[in-house]
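Scroll down for the structure; my scribbles are underneath it.
Of the protein chains in this complex, all but one are displayed in their positions.
Note that the chains are named A, B and C in the order they appear, and that numbering of residues resets to 1 at the start of each chain.
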Amino acid sequence: MAAPLSVEVEFGGGAELLFDGIKKHQVTLPGQEEPWDIRNLLVWIKKNLLKERPELFIQGDSVRPGILVLVNDADWELLGELDYQLQDQDSVLFISTLHGG
Amino acid sequence: MAAPLSVEVEFGGGAELLFDGIKKHQVTLPGQEEPWDIRNLLVWIKKNLLKERPELFIQGDSVRPGILVLVNDADWELLGELDYQLQDQDSVLFISTLHGG
Amino acid sequence: PLPPRAALSRDEILRYSRQLVLPELGVHGQLRLATASVLVVGCGGLGCPLAQYLAAAGVGRLGLVDYDVVEMSNLARQVLHGEALAGQAKVFSAAASLRRLNSAVECVPYAQALTPATALDLVRRYDVVADCSDNVPTRYLVNDACVLAGRPLVSASALRFEGQITVYHYDGGPCYRCIFPQPPPAETVTNCADGGVLGVVTGVLGCLQALEVLKIAAGLGPSYSRSLLIFDALRGQFRCIQLRSRRPDCAACGERPTVTDLQDYEAFCGSSATDKCRSLQLL
Partner (left out) sequence: PLPPRAALSRDEILRYSRQLVLPELGVHGQLRLATASVLVVGCGGLGCPLAQYLAAAGVGRLGLVDYDVVEMSNLARQVLHGEALAGQAKVFSAAASLRRLNSAVECVPYAQALTPATALDLVRRYDVVADCSDNVPTRYLVNDACVLAGRPLVSASALRFEGQITVYHYDGGPCYRCIFPQPPPAETVTNCADGGVLGVVTGVLGCLQALEVLKIAAGLGPSYSRSLLIFDALRGQFRCIQLRSRRPDCAACGERPTVTDLQDYEAFCGSSATDKCRSLQLL
């Protein structure tokens, strides 16, 4: 049984526009049987924060191409991507890549 | 008896030129009778790091006008200036103000 | 201050369309910019990119103050000037470039040093002041004039590979004298001629300074009041540090100010506001 976690979830680069324009969300993830990983977090975000057009954020069980995921300011690819197990007080940033100039 | 402290001492804005151009110094302050405060730290810096022209850095028992002192990225004026008691792992930044344009 | 305006013209809507669609700015913000006036103190490495982006964004009136003339050694960072204008007053060279970019912006050139005799009257004619100067006496002079006139001051500086920017005297925040009650000893001050500066560092800082001016003028509020952003261009590092609050005992903005008129800042600082040939100092 994993204890509840307090996590900072941030959106940037335009991804925040899918979340009422709010960039920083202080989130409490409830205790559950399995440990919280990014895969579970995405499901939780889809259910609790993302109200419409989920296809602009989620594709399959991951984020759509063009969104970078940073855990404590480091690329999630360095940490196991979807399988990274969240720690209390982690910060997770989802940033949409910009292409304008 | 205060225990030894490990402190990061940084210089910027040109103040580092008085310290062989080195901006970051990892410093261990030895254990001593009194607690370590910024006043003591300045004496220690003058003796151990500052080899020449101390008048460009120190004036009386404080820093010269034009140098800002930041403890953990906050103005030392918010923390008691010379009397602030250093904690282990504190970061102390001395930054010379720039005037060029 | 310029008279208020009720609507944008068709041409303005086209020209500023990319910023008009920003919900934080919009037509309301653009109208505020169009009726805003900004005094730019110094048309050097900071003042050039600053004035360029303020003019591009449609600020109504820009006052340009500089006593100096364009020299070839300026052109590695003072990008509004050009080779053909060497020897001309910087304010005229800058105004000509700005007019090419946006003829609707009113540029008022002041080809003179800012002095205690003229500063207060000048600052009172503008809504926001940008300190793009290069010496200590001018920085105290601009600060005191802004405090006496009640104007926000966006201040930037650069030297070697480093830059600093902050906002003074905004919404109860500290002024320059709150942070620096005493001037630095003259022998510790380095100018760009002696210490050198990489031109694009003044570019980064001048653009950030323009951004703060635009946010103040548009009513969005600045980001660096009560804080100082420092930039280390060699390491690519930005760091924002928290400054003290306004000092109740500040000589300029405190509860019993002693600076009730502009003073002799060269005597106060022990250095000149216009001497370009100071001797080499260590820092």
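The rule is simple: a contact is a pair of C-beta atoms (placed from the backbone, for glycine too) under 8 Å apart; a residue touches a chain by one contact, two chains touch by 3 or more.
Everything numeric in this text was worked out from a predicted model, so none of it was measured.
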item: Chains in view touching the one left out; value: A, C
item: Listed residues C:61, C:77, C:139 or C:177, member touching the removed chain; value: C:77
item: Chain C residues that touch the omitted chain in the full complex; value: 11, 14-22, 24-25, 49, 52-53, 56-58, 72-73, 75-77, 79, 81-84, 100-103, 160-161, 192-201, 203-204, 207-208, 210-212, 214-215, 220, 222-224, 229, 233-238, 240
item: Interface residues of chain A (partner: the chain not displayed); value: 12-15, 17-18, 23, 53, 55-56, 59, 64-68, 70, 73-75, 77-78, 93, 95-101
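As a working rule, only the chains that are shown with their structure count from here on.
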item: Whole-Å gap separating chain A and chain C, where each centre is the average of the chain's CA atoms; value: 40
item: Chain B and chain C: spacing of chain centres that average the CA atoms, whole Å; value: 30
